[in-house]
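With one protein chain removed, the remaining protein chains of the complex are shown where they sit.
As written, the chain order gives the labels A and B, with residue 1 at the start of each chain.
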Amino acid sequence: MNVIVCLKRVPDVAEIDLQVDASCKSIKTEGLPYVLNDWDNYALEEAIRIKEKTGGKVYALTVGKEVDEEVLRRALALGADEALRVWDPSVSEMDPYVIALLLSRTIKENEIPFDLILTGVQAQDDGYAQVGPILAELLSIPHVTLVTRLELYEKKARVKRELEGGLEEELEVELPALFTIQSGINEPRYVSILGIKRVAKKEIRVLDLGALKLDPGEVLPKIKVEELFPPPVGEGAEILKGSLDEISEKLLEIFEKGGVI
Amino acid sequence: MGKVMVLVEHRRGEIREITYEMLKKAQQLDEGVEAVLIGENLSELKEKVRPYCSKLIMVKVEGLNEFNSEPYQHILSQLLVQRKPKILLIGHSAQGMDLAPSLGAALGCGVITDVVDFGFQNGEVWAIRQVYGGKLSAKVKASSETVILTVRSGSFDPQGLLAFKGEEEEVTFPLVPFPYKRFLGFLEAPKAEVDITQADIIVSVGRGIGGPENIPLAEELAKALGGVLACSRPVVDKGWLPKDRQVGTSGKTVKPKVYIALGISGAFQHVAGMKGAQMIIAVNKDPKAPIFNVAHYGIVGDVLQVIPNLLNKLKERKK
Partner (left out) sequence: MQLVQRFELYACLQCGKCTGGCPVSLRTDLNIRRIMRELIFGEEEVLKKEAIWDCTTCKTCTLRCPRGLEPSEVIVALRATLVELGRVPKTVIDALEATYVHGNPWGRARQKRTDWADGIKVKDLTKGEESEGLYFVGCAPSYDPRLQRVSRSIALIMKVAGVDFGILGTSESCCGNEIRRLGEEGLFEELREQNKEKILSSGVKWIVTTSPHCLNALKNEYGLEGIRVYHYTEFFLELFEEGRLPFKNPLVQKVAYHDPCFLGKQNNIYDPPRDLLRGIPELKLLEFSRSREISLCCEGGGGRMWVEGTGRGTRNSEIRVKDAEALGVDIIATACPFCLLTLEDALKTMGLDEKLQVKDIAELLSEALGLEVER
């Protein structure tokens, strides 16, 4: 079975004091560590397992600059057959729709054969959770999000999907289809540095708007970030004081605000 | 401004809470708020929504008991083209995540997902959402004729929903077959194994819990909050909990929305396994416990006193 997997390189911001840059629309990225988006890691592992089980090819795609090729190298080191990157400096602003459009054109113009497309449920930086379903819509294929288990048959797939409160649902989908993969579906294997070095010379095809037969005017975002700002929170561990009752009341408030109860 | 339309979210004959949260906010923005209810058996469901909107649009579809994004998308596409609401609200839930982006793409609408607040200004819809794991917030705008928003659960308080006109309107759409995406059924979560790495809410105990006889207390708290029980290594070493509950460098790494650390000192190897939690609340007798360096909220006190009190308050609240 041929699988396309879409990957995104994102900053790992745990413990980092994020700062908004001068434009107020993005963050200062200097010195930030970058990783493959956690959900995409699971999707990539799933794609490789499908290849190991059924044969076929894995195509790894990303929308990004040269430095984002790191995630494609990881895919190649794991056994992906081809890697493609899409980028054009004339695309000034991207939103999930633009990304999905670029991906869909990449697939169409290069006539990449596929039985499945896998993406992560969402990206750990902006968390929109939109690229997958939009891509499916643009390619006119069915999609299922939040997939926790994927069973493949010749022309269809049976999937488990995560709902709320521990509940799941089961669906049957005809292939080709797109699935957004939930974390925990598998245990991603380790990719060693030597493994990545071994694929350093493998070709990564880079495509621009011309290669995708797109005009910059067609590639416009549907939503725009106007401003990034820090949420209003106090510094450090706020020690809750007072009687046991008062503390409990405060905790309940905190839980409510956090959407816990 | 134009209409606000709310998609009613229901499952197994129950209206899901997010529906009321959305209706509450919608009521504040639009006196003519409309709700859309799609499904097979609507007679009971409709009474739970109708009183809170100006108009309830009921789309009865034979055989469509439970949610499926294909028919929903088909129906809503036509409805949106006909009615042209300014905003369509869908819950940012499993249903919403499956439906909203593709629906928007099909219609060319702007879709802003996982919003915690929204409004309308200068001809544009604006929404606030969290990014980078909640470290920053973003104000996002869309100017398409109709804007679809998926609303994060817990953003709006459904208390104080106003009584509205509650007109009913039945509409039918010819059923388009969708054999390519078939809903088969629900599956309850298996009770046996718990994967703490996938939990959103974790109550974690350390040596400060005192002894195995106190673990049920922490377990109760976890249950009350809809979370799972985890622990630090000393608890596993002592045999109070099994290894699959251990958080830390030689155990599991967790990234929950909420991590409640009870009687955990915050030893390095433990913190490394949970520092990615979005909100950390720590209870410890020692005001100098290192856990307070990474926690967002701290309580200096006895776990065995704080938790029972909290549990009581939680029980009271449920009533």
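Quick notes on this structure:
Heads up, the rule we're going with is that a contact is a pair of C-beta atoms (placed from the backbone, for glycine too) under 8 Å apart; a residue touches a chain by one contact, two chains touch by 3 or more.
Note that the structure is a prediction, hence the values are computed from the model and not measured.
Within the set A:K197, A:K213 or A:K241, the residue that contacts the chain not displayed is A:K197.
Among B:S77, B:S144 or B:T253, the one in contact with the hidden chain is B:T253. Although one chain is not shown, part of chain A still touches it, namely residues 12, 14-17, 31, 33-35, 78, 187-197.
Although one chain is not displayed, its contacts with chain B can still be listed: residues 207, 233-234, 237-238, 249-253, 266-269, 272, 275, 290, 293.
Operating definition for what follows: only the chains that are shown with their structure count from here on.
Contact residues of chain B toward chain A in the complex are 11, 66, 69-70, 93-94, 97-98, 100-102, 104-106, 108-114, 126, 129-142, 144, 152-155, 179-189, 195, 197-198, 201, 225-227, 257-258, 275-276, 278-279, 281-282, 292-301, 305-306, 309-310, 312-314, 317.
Contacts from chain A toward chain B in the complex involve residues 11, 13-15, 18, 20, 27, 96-97, 100, 121, 124-134, 136-138, 142-146, 158, 160-174, 177, 183-184, 222-231, 233, 237-240, 244-245, 247-249, 251-252, 254-256, 258-261.
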